[in-house]
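Encoded as structure tokens, the structure appears first; notes follow it.
With one protein chain removed, the remaining protein chains of the complex are shown where they sit.
We call the chains A and B, going by the order they appear; numbering starts again at 1 in every chain.
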Amino acid sequence: MKEIDDLNLPEDVKYTKDHEWANAEGDTVTIGINDYAQDQLGEIVFVELPEVGDTFSAEDEFGSVESVKAVSELYMPISGEIVAVNENLEDAPELVNEDCYQGGWIIKVKSSDNSEINELMDKAAYLEMLKG
Amino acid sequence: MRYLPHTQEDIKEMLAVTGRTSLDDLFDTIPDALKTKNGLNLPDPLTEWELNDHMEKLASENIACKGYTCFIGAGSYDHYIPAIIPYLVSRSEFATAYTPYQPEVSQGTLQGIYEFQTMVTDLLGMDIATASHYDCGTALAECALIALRKNKKADKIAVSDLVHPSHRQIIDTYLKPAGFKMVTIGHTKEGRTDISALEAMDGIAGLAVQSPNFFGHIEDLAACKKVADSKKILFITSFTEALAWGLLKNPGSFGADLVAGEGQSLGIAKTFGGPGLGLLAGTKKLMRDLPGRLVGRTKDTNGEDGYVLTLSTREQHIRREKASSNICSNNGLNAMTAAMYLSTIGKIGIREIAQLNHDKAVYLKSILTSAGFEPAFDQPFFNEFVMKAPKNFKQKRAELINRHCMFAGLDLAPFYPQLTDHYLFCATEKVSRQQMDQLAKEVA
Partner (left out) sequence: MTRQPGTSGLIFNEPNVWDKSRDGRCAISLPRADVDRAPLDPALTGDAPDLPQLSELDVVRHYTRLSQWNFGVDSGMYPLGSCTMKYNPKTNEVQAARQGFAGAHPLAGEAFSQGTLRLMYELEQYLAEITGYAGVTLQPAAGAHGELAGMLIIHAYHAKQGRQRSKIIIPDTAHGTNPASATLCGYKSINLKSGPKGILEPDAVAAVMDEDTAGIMITNPNTLGLFEEHIKEICDIVHAKGGLVYGDGANMNAIMGVVKPGDAGIDVLHLNLHKTFSTPHGGGGPGSGPVAVTEALIPFLPVPRVEKELDTFKLVSDCPDTIGRMHTFYGHFGVMVKAYAYILSMGPRGLLDASRLAVLNANYIKDSLKDTLNLPYDRPCMHECVFNDARQKSYHITTMDMAKRLLDYGFHPPTVYFPLVVEGAFMVEPTETESKDDIDQFINAVKAIAKEAESAPEKLTRAPVLPKVTRLDEVSAARKPCLRG
């Protein structure tokens, strides 16, 4: 597993305590799991996705990622409606391991409260949390 | 005791390594107040000779020890078991292994179960079959729970009253504590599920219909599927006689979402009703909702084909309280037995045996009719059918058992109180024309 200093944590996205990332463009927010989470889980074999149109509040469980011997729930960084899911993950869940911020994104959400994203951690705060 | 290998010398040496002086010391961590003071009040041990005598005496208290002619099915069928089946399945490498947690030394079990899964999907026309369940009733209850999990707004399962009565009781046991309900759908005077009753029902997650049903009749699964689709609910079918699919159109071809079945007919002895073999199959869409083990094919590090338990994240040891079921041990060795049986009879044998079952049942029905019985229904059936018996039959039936070791039908009144004097008959490939003629003669 990677050392904390070796993690790929982009500056331009926000982070949650459950190791998701979120990136807002207007009121559409793209969400995935970060490098730390994919590294901890190991080889991902399945991503359980919500349906387009589902609505969730922040911190609701919206799906899960599975490795061979573990299941990890996914939690909403913000509130909103699912506007897209990454259908490529159905056939290629390994995208989450290979490219968790681009090809391995999980959902896109229409945010219902644009202020919520600002309450998430930036890279520095997230790193501080990881280092405990 | 011959199963315990320790010599006194061994015990002394081993105790020394553990720093104890007696075997009793090993239990020092147990509070004295909890220790059993006067030993166990059980019979003194028997030698193997004495055990043989004792067990044969017990076995002889069952009519089965004499060999009997069985005209009863109702979930447990009297089919011929070729000699190679018990011979092969008792190979200790299969029988004395645990669940294949170490695939490298379990390829026999794993490939065998993979082949079983494949043969069951062929038999039922379904995408996926699990590595087995306890019996049909428990598999059916699991199917009901899947339907309820898939449709969180619903809290009921509609079940035909021609589903085996015990299976309905099991569903009820499984559903009640979580606050779910089983709604029973009645049957028509023709002896088929009255599917129209479903149309007015709300809050239903799934429809369960058995075919051939408890009366032996072949249900109109196409009509059931249509109603299930119109209600947007899961269509679950079940069966107790697996050999029916050697002849009948399989449940997959009618669009069943889930199939629960009993596989006892596939080379497994009746054994007073258990262990049998729960079969559970589903569509690809429901793959991740299925309960219990699944074996999948993969490669080893040298690129050789091999098999592993897979999709384990559905199961209790990983998902714990969110698991698709609590099942752990299934009926694996009986699944192996069924695969051996299906390989033995093959495509030709299964068709011929299934046709013979049907032929003999048709013959039995016709000669019983000539002997004064009245067919209760006029419906296509596989190898079971219901007859209304003449008034004096109850007594004759008892005499037949005592004098000829012949079990003539199952009294339906305990299961369907309105059907007094009605009996469920079964004929398999094992009964001869001569035995059927004798039955007809005795009851006439």
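By definition in this document, a residue touches a chain if its C-beta (ideal position, glycine included) is under 8 Å from a C-beta of that chain, and two chains touch if they have at least 3 such contacts.
Note that this is a predicted model, so its numbers are computed, not measured.
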{"item": "Residue of B:Ala129, B:Ile195, B:Leu234 or B:Leu280 touching the missing chain in the full complex", "value": "B:Ala129"}
{"item": "From B:Gln111, B:Asn151, B:Thr188 or B:Gln438, residue that would touch the chain that is not displayed", "value": "B:Gln111"}
{"item": "Absent-chain contact - pick from B:Ala64, B:Val183, B:Ala223 or B:Leu419", "value": "B:Ala64"}
{"item": "Omitted-chain contact residue, chosen from B:Ser230, B:Asn326, B:Ser370 or B:Thr420", "value": "B:Asn326"}
{"item": "Missing-partner contacts on chain A, residue numbers", "value": "43, 45-46, 66, 68-69, 93-94"}
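Criterion: only the chains that are shown with their structure count from here on.
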{"item": "Residues of chain A that touch chain B when the two form their complex", "value": "46, 48, 66, 68-71"}
{"item": "Contact footprint of chain A on chain B as seen in their complex", "value": "288, 312-313, 318-319, 322"}
